[in-house]
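Got a structure for you, written out below as structure tokens; questions coming shortly.
A single protein chain has been omitted; all remaining protein chains appear in their positions.
The chains carry the letters A, B and C, assigned in the order they are written, with residues numbered from 1 in each.
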Amino acid sequence: MTDFDVTNLRRPVLDRRLRLGFVGGGRGGLVGQWHASGARLSNQWDIVAGALSTNPENAKLSARDWLIAPDRSYDDWREMARVEASREDGIDAVAICTPNFSHYEIASCFLKAGIDVICDKPMTTTLADAEHLVEIQRQTGVRLLLSYPYTHHTMVRQAAHMISAGAIGKIRQVQTEYLQEWATGPADPAIKGRAWRQDPSKAGRSSAVGDIGTHAFHLLEYVTGLKTQAVKADFHMCGAAENLEDTAFVTLRFKDDIPGLLHITQAAPGQYCGLRFRIWGEAGGLSWDQEFPEQLRYSPLDQPDQIIHRGQGGGMVPAAQRLAHLPRGLGEALTDAWGNLYSEIAIAIAARRTGSSLEQGAVETSGADDGARGVQFTDLCTDSHEAGGVWQTF
Amino acid sequence: MTDFDVTNLRRPVLDRRLRLGFVGGGRGGLVGQWHASGARLSNQWDIVAGALSTNPENAKLSARDWLIAPDRSYDDWREMARVEASREDGIDAVAICTPNFSHYEIASCFLKAGIDVICDKPMTTTLADAEHLVEIQRQTGVRLLLSYPYTHHTMVRQAAHMISAGAIGKIRQVQTEYLQEWATGPADPAIKGRAWRQDPSKAGRSSAVGDIGTHAFHLLEYVTGLKTQAVKADFHMCGAAENLEDTAFVTLRFKDDIPGLLHITQAAPGQYCGLRFRIWGEAGGLSWDQEFPEQLRYSPLDQPDQIIHRGQGGGMVPAAQRLAHLPRGLGEALTDAWGNLYSEIAIAIAARRTGSSLEQGAVETSGADDGARGVQFTDLCTDSHEAGGVWQTF
Amino acid sequence: MTDFDVTNLRRPVLDRRLRLGFVGGGRGGLVGQWHASGARLSNQWDIVAGALSTNPENAKLSARDWLIAPDRSYDDWREMARVEASREDGIDAVAICTPNFSHYEIASCFLKAGIDVICDKPMTTTLADAEHLVEIQRQTGVRLLLSYPYTHHTMVRQAAHMISAGAIGKIRQVQTEYLQEWATGPADPAIKGRAWRQDPSKAGRSSAVGDIGTHAFHLLEYVTGLKTQAVKADFHMCGAAENLEDTAFVTLRFKDDIPGLLHITQAAPGQYCGLRFRIWGEAGGLSWDQEFPEQLRYSPLDQPDQIIHRGQGGGMVPAAQRLAHLPRGLGEALTDAWGNLYSEIAIAIAARRTGSSLEQGAVETSGADDGARGVQFTDLCTDSHEAGGVWQTF
Partner (left out) sequence: MTDFDVTNLRRPVLDRRLRLGFVGGGRGGLVGQWHASGARLSNQWDIVAGALSTNPENAKLSARDWLIAPDRSYDDWREMARVEASREDGIDAVAICTPNFSHYEIASCFLKAGIDVICDKPMTTTLADAEHLVEIQRQTGVRLLLSYPYTHHTMVRQAAHMISAGAIGKIRQVQTEYLQEWATGPADPAIKGRAWRQDPSKAGRSSAVGDIGTHAFHLLEYVTGLKTQAVKADFHMCGAAENLEDTAFVTLRFKDDIPGLLHITQAAPGQYCGLRFRIWGEAGGLSWDQEFPEQLRYSPLDQPDQIIHRGQGGGMVPAAQRLAHLPRGLGEALTDAWGNLYSEIAIAIAARRTGSSLEQGAVETSGADDGARGVQFTDLCTDSHEAGGVWQTF
């Protein structure tokens, strides 16, 4: 049984909004804006503190943008963790939106300070760090949650629940892709994220695989309910990349030798955020495209294709309808998915903080284990590539 | 010249968020949720007061949902106007999300109390009332703004600016439709909005035309920059409607006898919120579909079709890029348009309240004149239908 | 009972191919090519005679293109009718692909010569002429068949049979459009068809309505099974037209006041051959787009949309499957529809010539009555427009 009402994701779960802080997210960054939008839209959070930039001027201006009180705008996230942990009205959680290489240190620090963490992917740049975070979380009892927004799309939830209910029978084959174009041409120095993504000292051993491959991998395991047993990968540089891959062809193997194909590139002109999956079972197929997120194509074998549209009724399952806020046809998209993510995370954190229980499935958030799994995936792909494309097992 | 920075729609225009109150919007209503989401997402507003329902119990519960302080949750909107106007920290604006027939009284009351008004469409149910509101606004100097969210979609803005810049040459023909399905079958008594929409004492002389026709009409005039000179209409009942039309075929005439076709129905199974326009000029065509809001199809004569995708660069004009928050391909939709609406309204109201000036085009909001024009459109369509489908001039 | 096997439309119905002649269709014309392609593809016809052009040189070259023997290439269609009627191996039927104004005389002549006629639409330019042809056909017992290729598309057939079987319940509303772009700009003198289409002495009282409106009208009545009771229309010139309409907004009224909307234009940049219908009933909707002819969208009320793909099984009805020659997914389009048209016409004509009987529904061809109805539709639209857009009844 769940202690508190979770039927409406935009009704605050406590009698106040939760207090959220940010590390990173200042002017010039993109990801922090998405986190902030999700938090605001959810009606579950107030953003009240931040170490928004390592550049003090930027940090100050950014805090002004978000109307964070000057005394809660920090130049240093370590100080932020310390001070916020000691305030009576300190933050309930921190969102980490910094470059990948810094996630580990920041997350450790806040977890140890007793502050729940919402961490952007990839969780860390090494598997050892990821496993440390899992361990720290286990020891402290504080939550580390990952921000994988795509699994908070209504129609992704719908797909996962249809599959677990047997709509396509036993899964026999999976194809996923995440295709972008932004790395095709020479880097624009104004785009900060681009430089560090090609710098092994900051991005880690891989670039595109860690950046978007982890999204696709996580989405795939979430939707299918399958665990990958082995991967093999070839990395390529098809755009202006000079150090790290912008493209990867990955093959996955699930139990019973079920095969999966994963195509990742950031150098495909005309592909913006082409995250798509197609899952085929013995009794039907399901496919979804992030750029047209409101429709799920369901192909029961020997029957007409169905296009299930986000909304109430019309083939929707309750677990997915709960994520839909607008009537069918009035468009929701990624912003709404971020809102759902921040609602579900709020419920999970509020439950922990109040010692309340949540029914199995009350929320579907991703945790440190998922984060570590994404790092392991990236590692194994890189190992495979370096070894000439041979299988690596989880 | 514009006094304050309006380049980033989600950066608060003042050094605080504006204070917003609601009349209507409580549990069971839909439209209020959309207003609230837009306000939250915009990062320009705090929702601090409300007369959220005429049912006191619902009002109370709804205020709890929105974390409105008990002393600012009102049973009566008249009292709300009075008290808020007298508070130092009173609301800067009120959003009116009640059934159509009550808009006039509520809007008048708040305008006279010196509180800016954000009113859902249609502004009133009679043209006389609409004209009174225009006059009250003129006398008081307080702003009455209409919530037409579609004109705050990035790609609608793009279309309007491309047309005014001559991308399709002189407009020669226009086709618009707003197609829904919800009124096909017998009314579900649980859907409150449906009952009053078929009750002439509450909806006014027409139903679907006032409800969604005004959206399409407003969108069309906004995008084309043309003013309709005359309309003729036939009303039909094609679903379960018993009193008022659920369907209308409308013909419009613009200057130089440019013809327009407008198809409105709420009884078309398989059509969810099918708001679409196609505009054809002597040098090209433009079309947009609300259910796929990220793309604009541009057909320059004798050249390949172009699909312009929301984002930066890639054929986008600056006035539209400003409304885009996510990179191309990461989906925005109606929630984001509501966010833009509340950002642009915030800028307009902040300017009035601070006596600041805004450059022409700094924001593109819709005002009482637009609201009155929508009511006149509804009226003229109804007049035309009752007279057997003959032309009525504006 | 049907005397001969009609299960496979590409298996010759007799023990020889039928012999086909052409009037019109020579180099420079388009429509004749489509007829010829259909005849060839059907495997039911040999093209053996022709008066392919009023220009003798063109007639001769064109006969060479089609490998028509020199003695059966005629300069004059009257002579062709006389000679072919007297030959033992004379043509079984003639296809008329000339400008509209000449259809009446040519069709009369061949019917009186005992030769079955396949006539392009519109059948004639006046209703009186059309009625004469109906009468001549009745008196002679010779068949006059109209070439409406769209009703020979597999998925149009599917739609018609689904509707008659009740898939969408009682029809409540209909919307159809036929949108093209070719008349937007100044006429290219090289395009012969364009000049006469704007010449009232050749095209008749209307242009676009007769040219493509009749297609849409015929398609609509075929698919719905409804007979139009009244029409009203406004004509417009939205492109480079100087004499006759290139655009028409037409409203239709069926029994029980069921309304229909028909939009016709040849001046819409970016619209190539946008023939589309959407039909809404009390239990569902159906829509089809000529530019994507392999799919039919079926929207049963309160259930997911279905996309029925041309092929065998998967929701297809037998009467439609019979028209499908390639497996699902291997594309068929207009050429295949013309093939089906010539197959079904071959069966009808072979039955008449051999005195054989065909079961009701064995083929679904369009006859002189349909042709006359198309002419009446054009006439009534023109009458309505000239009278200021008032209703005209059939």
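Operating definition for what follows: a residue touches a chain if its C-beta (ideal position, glycine included) is under 8 Å from a C-beta of that chain, and two chains touch if they have at least 3 such contacts.
Being a predicted model, the structure only gives us computed values, none of them experimental.
Trainee: Looking beyond the chains shown, say which of C:116, C:177, C:305 or C:336 touches the absent one.
Mentor: C:336
Trainee: So one chain is hidden, and I want to know which residue out of A:42, A:62, A:228 or A:265 touches that hidden chain in the complete assembly.
Mentor: With A:42, A:62, A:228 or A:265 as choices, the missing chain is touched by A:265.
Trainee: Looking at A:54, A:102, A:140 or A:173, which makes contact with the chain not pictured?
Mentor: Of the candidates A:54, A:102, A:140 or A:173, A:173 is in touch with the missing chain.
Trainee: Which listed residue (C:37, C:54, C:321 or C:356) would be found touching the missing chain in the intact complex?
Mentor: Of all options in C:37, C:54, C:321 or C:356, contact with the hidden chain holds for C:37.
Trainee: Quick one: which of C:293, C:315, C:371 or C:389 touches the chain that's been left out?
Mentor: C:293
Trainee: For subunit B, which residues touch the unseen chain?
Mentor: So the residues of subunit B touching the unseen chain are 298, 302-309, 313-315.
Trainee: Could you please point out the subunit A residues that touch the chain left off the display?
Mentor: 168, 172-173, 175, 181, 184-185, 232, 234, 236, 238-239, 247, 249, 251, 257-259, 261, 263, 265, 267-271, 278, 280-285, 287, 297-302, 305, 389
Trainee: Touching residues of subunit C against the unshown chain: what are they?
Mentor: On the subunit C side, contact with the omitted chain comes from 8, 10-12, 15-17, 30, 33-34, 36-37, 40-41, 43, 64-67, 180, 182, 271-274, 290-294, 309, 311, 325-336, 339.
As a convention for this text, only the chains that are shown with their structure count from here on.
Trainee: Taking shared residue numbers divided by all residue numbers at the interface, is the value for subunit A and subunit C over half (same) or under half (different)?
Mentor: same
Trainee: Which chain's centre, taken as the mean of its Cα atoms, is farthest from the centre of subunit B?
Mentor: Chain C.
Trainee: What is the distance, in whole Å, between the centres of subunit B and subunit C, each centre taken as the mean of its C-alpha atoms?
Mentor: 44
Trainee: Mind checking the centre-to-centre distance between subunit A and subunit B? Centres are C-alpha means, answer in whole Å.
Mentor: Chain centroid spacing, subunit A to subunit B, equals 33 Å.
Trainee: Compute the distance, rounded to whole Å, between the mean C-alpha positions of subunit A and subunit C.
Mentor: The mean C-alpha positions of subunit A and subunit C differ by 55 Å.
Trainee: What are the residue numbers in subunit C that touch two or more other chains?
Mentor: Only 298, 302, 305 qualify.
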